[in-house]
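Apart from one protein chain that is not included, each protein chain of the complex appears where it belongs.
Here the chain labels run A and B in written order, and each chain numbers its own residues starting at 1.
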Amino acid sequence: MKYVDEFRDRNLAGKLAGAIAAEADPARHYYLMEFCGGHTHAIFRYGVQDLMPDNVTFVHGPGCPVCVLPVRRLDDAVELAEHHGVILCTYGDMMRLPGTRQRSLIRAKADGADIRMVYSTADALKIARDNPDREVVFFAIGFETTTPPTAVAILQAEAEGLSNFSVFCNHVLTPAAIGHVLGSPDPRDPEKVRIDGFLGPSHVSAVIGSRPYEAGADLYRKPVVIAGFEPLDVMQSVLMLIRQINEGRYEVENQYTRVVTREGNQKAQALVDKVMERRDAFEWRGLGMVPDSALKIRECYAAFDAEQRFEISKKTSREVKSCECPAILRGAKKPTDCKLFGTVCTPDSPMGSCMVSSEGACAAYWSYGRFREPARKKEAVA
Amino acid sequence: MCLAIPARVVELQAGDSAVVALEGVKKRISLALVEDVAIGDYVLIHVGYALHKVSPEEAARTLELMAEAGVLAEELAEIGESAA
Partner (left out) sequence: MNRIDDRLSFRTGSVDMTHGGGGRAMADLIRDLFHRHLANPILDQGHDAALFDVPAGRLVMSTDGHVVSPLFFPGGDIGALAVHGTLNDVAMAGAKPLYMTAGFILEEGFPLADLERIVLSMAHAAREADVPIVTGDTKVVEKGKGDGVFITTTGLGVVPDGVHIAAQNARPGQAILVSGSLGDHGVAILSKRENLEFETGIRSDSAALHTLVAAMVEEVPGIAVLRDPTRGGLAATLNEIARTARVGMVLDEAVIPVKPDVAAACELLGLDPLHVANEGKLICLCAAEDAERLLAVMRRHPLGEHAAVIGEVVEDETGLVRMKTGFGGQRIVDWLAGEQLPRIC
């Protein structure tokens, strides 16, 4: 596969590993947060951490839209399917996510709710066309990568005069989340996360460009390297971060130049802006209320907004008590720090979102690395 | 997040659609989010949409930089060894 295989080449991996080992200062420890869950997945899938020197540690960030979806929003989606008789269309990632009392979409489907897995919003539109006397709701989640397709779907529905299609919008914004992770915790807080630099998301940045990170890098004085999706990209980005940290720089650099530009995809940005606007605040699992961090559908497109179309009940939503997803999402704790990990909470019976999502830290740890801990290199405090 | 994969455009269709190919697997996708796409271009695909074109020049440059970094590291290591 072109533009994929070359960036997974083992020989280049060895070379970059050598370069990283040569430039990492043995007197320092580098804590690098990979914001994006896809990067977490890639790191574990390819075993990238095995190629890092002992003094480089990846801190897993909250960039997993499935993981950060608040329980209440999932409960709302289940309600739409169960009590409003809609056909609920969802990406595969959401199917096993446990809501309150472990009620997930896959359970609701087993009990008779009409829930259909789709690969694309185009599929949801087709379902709406094919079922003119049923209400079809698309359960929209994702960061800025996944948002433009939702916007296009709404515009398409409008153009076709589809009157039975709406979107339950849970799109969230990356720069706000990064800022929150860096900025909010109390410096005296024992759970404050030590982060020396960021690996920025690949595909979010393809859409929004590298510019939106510049304010944060400046404000918090942390370097950001927009990293490509393949393991060699991750390694080269680590090298670039180490250089910045060694040199005391805190710039936004772009490693993923084959897809990311400073301005991003302006056509996509404009389409999103046409259909959606910022919410004042949105609750994130693990991070609490984050201002300016999510999108809702504009009033002029209210006909396509499931929250306007349907009376969704106010309900008490509950997360499992000892679930450490909140701390894990912020990078403050590791999955193995959670009492439930591997005992009560496993991929078979997930208690929280980090175990369900294929790129949640807990799922990644379980699938790829759970017995690694005893063999783990000691972490120096530099 | 955001599983996206580069694929080659093999056919352009009406209504902002295209067919892309990845190792003989073909999929119909939407070009609604991009512009000036020609057959033979590589685009990044996410949930059935092309998000951005992939630049062949930048891809080559990135690979070169990676190889260079490796060479530099080897040279440094050699220098270190010969100095010891």
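Basically, contacts are C-beta pairs under 8 Å (C-beta built on N, C-alpha and C of every residue); 3 or more make two chains touch, one makes a residue touch a chain.
Quick caveat, the model's predicted, so the values are computed rather than measured.
Checked against the full complex, the candidates A:F168, A:F282, A:F341 or A:W366 give a single residue touching the omitted chain, namely A:W366. From the set A:R116, A:R211 or A:R243, the residue in touch with the chain omitted from the display is A:R116, counting the whole complex.
Chain B meets the missing chain through residues 1-3, 5, 7, 19, 22-28, 45-47. Contacts to the hidden chain, counted on chain A, fall at residues 1, 4, 8, 10, 13-14, 17, 37-38, 44-51, 64-66, 91-93, 95-96, 116-120, 123, 142, 146, 231, 346-348, 350, 357-359, 366-371.
The rule we apply is simple: only the chains that are shown with their structure count from here on.
With centres taken as mean Cα positions, chain B sits 21 Å from chain A. Per the touch definition, chain B reaches chain A in the complex via residues 1-6, 8, 22-23, 30, 32-35, 42, 44, 46-49, 51-52, 54-56, 58-59, 61-63, 65-67, 69-74, 76-77. Interface of chain A with chain B (complex): residues 1-4, 6-7, 12, 14-16, 18-19, 21-23, 36-38, 63-65, 91, 119-123, 142-143, 145-146, 148-149, 152, 201-204, 206-207, 228-229, 232-233, 236, 239, 255, 257-260, 265, 267-268, 271, 359.
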